[in-house]
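The complex is shown incomplete by one protein chain, all other protein chains being positioned as in the whole.
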Amino acid sequence: MTAIFYISAAIAVVATFLTITRVNVVHSLLYFICSLLATGVMFFVLGATFVAALVVIINAGAIMVLFVFVIMMLNVGPQSADQERARLRPHVWIGPGLLSLLLLIELVYSLGRYHTGVTSGQTVGPQQVGTALFGPYLLAVELASMLLLAGLLGAYHLGRGVMTFMDRKP
Amino acid sequence: MILAGLLIITAGGGILAWVVGAWSERACRWVALLALCADLALLIFVWVSYSASGGALMEPPWLLQIDYPWIGPLGIRFHLGMDGLSLLLVTLTAFLGIASVGASWTEIREHVPAFHLTLLWTLAGTMGVFLALDLFLFYFFWELMLVPMYFLIGIWGHEGRVRAAYKFFLFTQGGGLLLFAGILGLYFLHARNTGVYSFQYRELLQGVASSSFAFMLMLGFFLGFAVKLPVVGLHTWLPDAHTEAPTAGSVVLAGLMLKTGAYGFLRFALPLFPNQSAELASAAMILGTIGILYGAFLAFAQTDAKRLVAYTSISHLGFALLGIYAGNRLALQGAIIVLLAHGLSTGGLFIVVGALQERFHTRRMDELSGLWSSIPRMGGVAMFLAVASLGLPGLANFVGEFLVLTGTFAVSPVLAAIAALGFVLSSIYSLWLIYRLFQGPERRMKEAPDLGGREMAIFGAIIAVIIWLGVYPQPVLTTAKPTVDSLVSSATYVMQAADEFGERERSPYEETGAPEAEYDER
Amino acid sequence: MLSLLWLVPILPLVGFAILAVTAGQLARKAVSVIAVGAVSLSALIAIGITVAYTITAPAGTVYSQTLWQWMRVGNFAPAVALHLDALSMTMMVVVAFVSALIHIYSTGFMADDTGYSRFFAYMNLFVGAMLTLVLADNLLLLYLGWEGVGLCSYLLIGFWYRDPDNVRAALKAFFVTRIGDTAFAIGIFLLFTSLGTLNIPAVLDEISTYAPGSTLPTAAAALLLVGAMAKSAQLPLQTWLPDAMAGPTPVSALIHAATMVTAGVYLIARMHTLFVMAPAVLLAVAIIGAVTQLVASFSALTQYDIKRILAYSTISQIGYMFLALGVGAWAAAIYHFGTHAFFKAALFLGAGVVIKMLDEEHDIFKMGGLRHRYPLTFWAFLFAALTLAAVPPLTITFNSKDLILNQAFLSKGGRGLWILGLIGTFLTAAYTFRMVFVVFFGPAQSRPEKTPARSMVAPFVVLAFLGAIAGIPELLTAIFGSQNLSSFLRSALPGPTRDFPSADGPWLFQLIYVATALAGIAVAYLLYERAPQYTRSVVSTSVGSWLHRWWFADWGFDWLYQKLFVGPYVVLARINRNDVVDLFYKGLALISRVINGLLSSTVNGNVRWYVAAVAGGAVIVVGLVVIL
Partner (left out) sequence: MATIPVETGFIIAGLLFLLGLIGVLVRRNIIYILLAIEIMLNAAGLAFVVAGAHWEQPDGQVMYFFVLTMAAAEVAVGLSLVLQMYHKFNTLDANLINRMRG
C-alpha cells in the first residue's frame, strides 16, 4: 500500500509538472486531472476515503469541466499554443524556479528538524467527517454555503452579456 | 453635578443650536451664545460661593467632584473634578467661547448650524480636558476636542485650510498617540505594582518607582503635551493652523487648546512623575527660553498679520513652560496667569485680525496701512492688545511673565535673564504689527465700518478682564493657590532643578513657606 | 492734606480713562477741560501737599499710603503704595506743575489738530504714569510707571502716525528704552531673589548690610544703571532721543526734556544707597555722565533742526545730572533736574512757538531776525538760554550746574571729570547762543503773519521765569545761610561728601564758570553773528566737514547699531520667515512622499508580480523563522 502511495505521489508531481509546462491548454487540463486523480489515490491510501471521492467527483469532475467549457467558449486555437510556446522561453523559468527552490529548501530544512511521526493508516470514514461537518463545523459549513452562493451570483452577474457577445462571434 | 452640567450644557447647546439652525441661523447663534453664557454664569456662581466659603474644601484641592463608574472591568470611571486651576481655565473657556461665538456672528455665513455644533463640541471637549480626573476620560476628551477642531479648520478656514487642518491633525494626533501610550504604560505599570487596574488620577498619583521605564512614560506625557503647548521644535503646526482657521477657531486654538498642553503638564506630567520631571526640568526650561525668543523672532518676520499673532503664542507659552518647570510657587502662579493672560490678549488680537479680514479681505500687512484714521476704535483696541501682549505693567501678561521670571531667577538667573530679552523682542513684534496695520500713510482702501456694538462689547469685556488681572490679580492667585501648593509640596523636581543649575540652595520664599493668613485679606 | 496724595497720580489717569472711553466723541472744549483740569487739579494738590509737608513734616519725614495689595505670592507682595519723602515730593511737584503748564500750552499748540482728544488722552496717561513712577513705594510699581511713561513716549512720538518716519522714531525710542527696561527688570529679579522684598526703603536697608563693592550691590546697581541710561538717553543708548523730536513739540518739552528722560536720574537718586554700595558703578555713572554731556554738546553744535539742538542739549544736561549722581552730589542732581525741567521745557515751548508761527519750519538757518516780530518770545527764550548757559545776571551764582562741577572737582579723582564738565559748559553756552543768534538775530528770512495764542505764550514765559529764578534760593543760602533745597533733600538723600576748605573757594570757581560760559557765548556771537563766513570756511575744510558730518550723525552710533543689531536681526528674520524648524517636518513629509512613490510603483497591476512578491515574502519570512 505504501508503494501505491509513493507511486501516485510521483505521478501527481510529474503530472503537475507537465500541467504547467504544456503549451496546449487542453493538454494541461488533462494532465492536471491526472494529477488530481493521483491525489485521490493518495487520499484513499491515507485513509481519507471521503475526500478521495470528493476530489474525483468535484475537483476532477466538476471544476475541470468548467475549465473545459470556458476554453471552448474562448475558442483558443493552435495560434494560442504557438503564442504560449513563444512565451515559454527558458529564461522565464529561472526566477520562479530559484524562488521555489529556496522555499523548498526551507521547507525541507524546517520539516527535517521535527519528526512528527507517521500517519496512522486508519480509515476516517465519511460518517466521521459528516458528524464533524454538521457538529462543530456547522457554522463553517453555513459560511461555505454562503460563499458558494456568492460565487454563483458573482459568476452569473459577471457572465451576463458575455454570452451574447460570444453568440455574435463567428 | 455642576461639572456634568457644564459639559451637558455645552455639548447639548451645540446639538440644540444645530437643530434650531435648520430653522433659523439667527436663533442658532443665540442658542450657542446663551449656552455659553449659562456656563459662565454657573462658573461665576461656583467661584463666588467658593470665595464666600473662605476657601474651605472638602477634599483639598478639589472644589467639586463627581464620580460614576463607567467601564468597570478596566477601572475606568466617569470622574470629573474641579480645583482652582480647572476653575480658572474652564472659566476662560466659557469666556472665550462667548467671544468666539460673538466674533463669528457675521464672519461665518456657510453651514452655520454645523459650525456652532463643532465649535461647542470643541469647547465641551476642552472643558472636559480641564475637568477629567480619570486618565482614560481625559484622553477621551482630549480627542473629542481635536476632531471638531479639525473640521472647524478644514471647513470654515481660509485659503490653505485643508493642508493646515491635516498638519494640525497629524501633529496633535502624533502627540496624542504618545500621550495615550504613556497613559496605558502608566496604567499597566501601576497595575503591576499594586495589582489594581485603575485609570484614576488619585490612585495613579501614588507615585511610580524611579525606573527608565517611568522616564519613558513621562517622556510620552511630556511630548504629548509639548506638541499641544507647543514647545519649540514641535511648534510648526501652530502657525499654519492658527492662520488658516476661522477667527473663532483661532481664538479657541490659541486661547484654550494650547492651554490644555500647559494644563497637562501641571495636572499630570509633573505630579505623576515628579522625579522624572526633575531630570527633564532644566532641558524643559531651556526649551521654554528658546521658545520665548524664537517665537518672538519668527513673529517679527511675518508679513501675514494672523501668522504674526500665531507666532506670538509660541513666545508667550514659552513663559508658561519656563514657569512650570522652574517649579516654585512664584513661577507656577506666574505660569497660570500667563495662560489666562495669553488667552485674552492673543484671543483678542485674533479677533482684531479676523475683523480686519472680514472688512478688507486680506491679512497681508503690506496691503494694509494707516488704518487708524478710518477705523480708530479698532486701532485703539489693537494698540491696547498689542501693548498687553508686549507685557506692559498694569496689564495681565506682565503679571504672569514677571512672576515667572522672578521665580525662574531663583532657580536659574542666567535663563531668567535670557528669557527677559523676550520683553524686548515682544515689544518689537507687537508694535511692528500696529505700525504695519494702523500707522503709516493711509492707503486707498474700500470704506469699512469701525467696530460695531457687538464687537465693542467683546473687546470691552476682554480689555476689562486684562486690566483687572493686571492691577489686581489676587483673586486669581488665591484661587490657584491650593493647586500650586500641592504641586510645590509634592514637587521634588524644584529642588533638583535648582541643584542642577548649581545656584542658591533655597530661594527665600521657599523658606518662609507663606503662612495661610497671608491669603486672607480678600 | 497728605492723605489726598493718591489723587495726584489718579486724577490724570481718570482723565485718560474718560478720554479713552469717549474716544474722540467729545467736543474740543470738553476735552481741554477734562485733560487740563485733571492735570491742573493734580498739580494743585501736589503743591498743597508740598506746602503741608514743608510746614509739618510727617514722622520720619516719610508719608506712605497703601492703596491696595497688588498681588501676593509667598513673600512676593508688592503693594500699590505711594511713598512721599523730600525726594519724591520734589519730583512730584515739579512734574505735576510743568505738566499742567504744558497741558495749557498744548491747548493752543494742538488747537487745530485732528487728534486732539487722542493727544490729551496720551498726555494724561503720561502724567499719571510719571507720577506713579515718582511716588512708587516699591520697585515693581516704579517699574509700572517706568514702562508706562515709555509707552506714552512711544505713543506721543508717533502721534502723527501717517508719516512712517515718525513711527520709526517712536519704535526706536521704545525699543531702545525697552532694552534698558529689561536690564532694570533683571535687576529687580536679582534684588528680590536676594533680599526677598521690593519695597524701596526695605531694599535700601537690606543692601546697606552688604559690604561695599560686593557682588550683589554691584550687579544690581549695574543693571539698574543700564535701565537708567536707556531711559535718560545716556551714552551709548542715547540714539533714540534726537529722533524722538518727531513728536509734537509739547511732547518734546514734557516727556523728552522735563520729566521722563530724567527718570533715570530719579531712579539712581532713589536707590542711592545701592549705588553707594557699588563704588565701581557709581564711578561709571559719573564717567558716563561726563562723556555723554561732552559728546552730546558736540553734536548739538552741528544740528540745523532747532528741536534736535535742544534734544542734544537735553542729553548733555542729563549727562551733568549723571555726573552729579556719580560724584555723590545727590541733591545737586535733583536740583539740576528741577531747574532743567523749567528752562528746558521753556526752550522747547519757545521753539514750539517759533515752529508753529513759521509753519512747521525746523531749520534754524531758515529762521532769523525773529526778535522784532516776537519780542516776548525772544526775551523769554533768551532768559531760558541764559539759564541753560549758566550765565548772569539772574541765574547769578550757585546755579545747579556749578554745584555739580564743584562737587566733581572735590570728589576723589574727579579733576578729569571737572575738566570735561568745564569744556561742556563752554560748549553749552556756544551751542545755545548759536541757536539764539541764528534764530532771533541776523537778517529776517521770512515775514511770519501769525501771532501765538496766549495759552501758548503764558506757560512758556512762566517756565522761563521760574527757570531763571530757580537759582535764587541757593543764592540766598550762600548769602544768608537759610534753608535751601539741598538741605531740604537731606532728609531723603545724603548731603555732599566734601566741602571747600575755605569760603572763598566757591566764589573763585564761580568766576571760572562764568568766564567759561561767557567765552562760549562770545565764540557763538563771533562765529554766527559777526562773521558767519569763518564758520563756513572751517566747515568746508576736509577735517572740518568730516568732523561736522561725524558729529551731525551723532558720532555714528546709529550707523553702528544699524550694522550691528538692527540689520542682522531684520535680515535673519527675513531669511527665516518660513521657520527653519519647519524644514525638518517638511523633510519628513518629503521622505514619506518619496517612500510612497516607491511603494506605489510596486503596485503595478501585474498579478504575477504580486504573486512573486508574496512568494518572495514567504521566502524571507520562512527563512527568518528557520534561521532565528
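So that you can tell them apart, the chains are marked A, B and C in the order they are listed, and the count of residues begins at 1 in each.
One rule holds for everything that comes next: a residue touches a chain if its C-beta (ideal position, glycine included) is under 8 Å from a C-beta of that chain, and two chains touch if they have at least 3 such contacts.
All of these numbers come straight from a predicted model, not from anything done at the bench.
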item	value
Displayed chains contacting the withheld chain	A, C
Hidden partner chain, residues of subunit A it touches	1-2, 4-6, 9, 12-13, 16-17, 19-20, 25, 28-29, 32, 35-36, 39, 42-43, 45-48, 50-51, 54-55, 58-59, 62-63, 66-67, 70-71, 73-74, 76, 80, 84, 87-88, 92-93, 95-97, 99-100, 103-104, 107-108, 111-112, 114-124, 128-129, 131-133, 137, 140, 144, 147-148, 150-152, 154-159, 161-162, 165-166
Contact footprint on subunit C, counting only the chain that is left out	600, 603-608, 611-612, 615
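Keep in mind that, in the parts below, only the chains that are shown with their structure count from here on.
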item	value
For subunit A paired with subunit C, centre-to-centre distance based on mean C-alpha positions, whole Å	99
Centre-to-centre distance between subunit C and subunit B (centres being mean Cα positions), rounded to whole Å	38
Cα-centroid distance, subunit A relative to subunit B, in whole angstrom	67
Two or more partner chains touched - positions in subunit B	none
Contact footprint of subunit A on subunit C as seen in their complex	612, 615-616, 618-619, 622-623, 625-626
Residue numbers on subunit C that touch subunit B, as the complex places them	20, 23-24, 68-77, 80, 118, 140, 143-144, 146-148, 151, 154-155, 158, 161-164, 167, 171, 174-175, 178-179, 181-182, 185-186, 188-190, 192-193, 196, 569, 572-574, 576-577, 579, 581-582, 585
Residue numbers on subunit B that touch subunit C, as the complex places them	232-233, 235-236, 239, 297-298, 300-303, 329-330, 333, 370, 372-373, 376-377, 380, 383, 387, 392-394, 398-399, 402-403, 405-406, 409-410, 413, 416-417, 420-421, 423-424, 427-428, 431-432, 435, 438-442, 471-474, 477, 504, 507-509, 512-514, 518-519, 521
